[in-house]
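Yeah, one chain of the complex is gone here, protein chain that is, but the others are all in their spots.
Let's look at chain A:
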Amino acid sequence: MKSRIREFDSSTLNESVRNTIMRDLKAVGKKFMHVLYPRKSNTLLRDWDLWGPLILCVTLALMLQRDSVDSEKDGGPQFAEVFVIVWFGAVTITLNSKLLGGNISFFQSLCVLGYCILPLTVAMLICRLVLLADPGPVNFMVRLFVVIVMFAWSIVASTAFLADSQPPNRRALAVYPVFLFYFVISWMILTFTPQ
């Protein structure tokens, strides 16, 4: 393995900037694809990166802004709130899983949890579009349905990657915080109103 690292390192030390950018972009894109079509594979775990979670978190926080007329209360605390909930929640779940004896590293777990927010971000986008129509029970039912489907998708995607890292008798204990985490985010999405 040492020689493999050596040859890897000389090639990355001297590669051009364009190669570096393309390599990282492709890695991020591949992970997004993996979340959309989850199967048991190790790619998300092996080459972790936190760019996807950052992009998703910023997008989600931007979309969860209320359009307020008053520019002084311009949604600053809500933006920071979404950030804090997402990252603090992910760190807590990771610590929980490590304390239960999981053999996944800190950043890998953050990576998986962050990337699996993608379905909920799509749900947020759809909800915002649906909210442009007139409000009413139909509106709410559509949004509820979309959020439930995406919530289930996030759970399935993240457990496909995380469940294997836990010993079998602890799997439920490790998975239920993930359930809670995505539930809180789904709740924020569902109860969002633009005014």
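Everything that follows uses one rule, which is that a contact is a pair of C-beta atoms (placed from the backbone, for glycine too) under 8 Å apart; a residue touches a chain by one contact, two chains touch by 3 or more; residues count from 1.
Here is the rule we use: contacts and distances are computed from a predicted model.
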item: Chain left out of the displayed complex - its UniProt protein name, from "NEDD8-activating enzyme E1 regulatory subunit", "Thiamine pyrophosphokinase", "Adaptor related protein complex 2 subunit mu 1" or "Golgi apparatus membrane protein TVP23 homolog"; value: "Golgi apparatus membrane protein TVP23 homolog"
item: Selected residue (touches chain absent from view) among A:104, A:150 or A:174; value: A:104
item: Given A:48, A:115, A:151 or A:182, the one touching the chain that is not displayed; value: A:48
item: Positions on chain A where the hidden chain makes contact; value: 1, 5, 9, 12-14, 17, 20, 24, 45-48, 51, 54, 58, 62, 65, 71, 74-77, 79-80, 83-84, 103-105, 107-108, 165
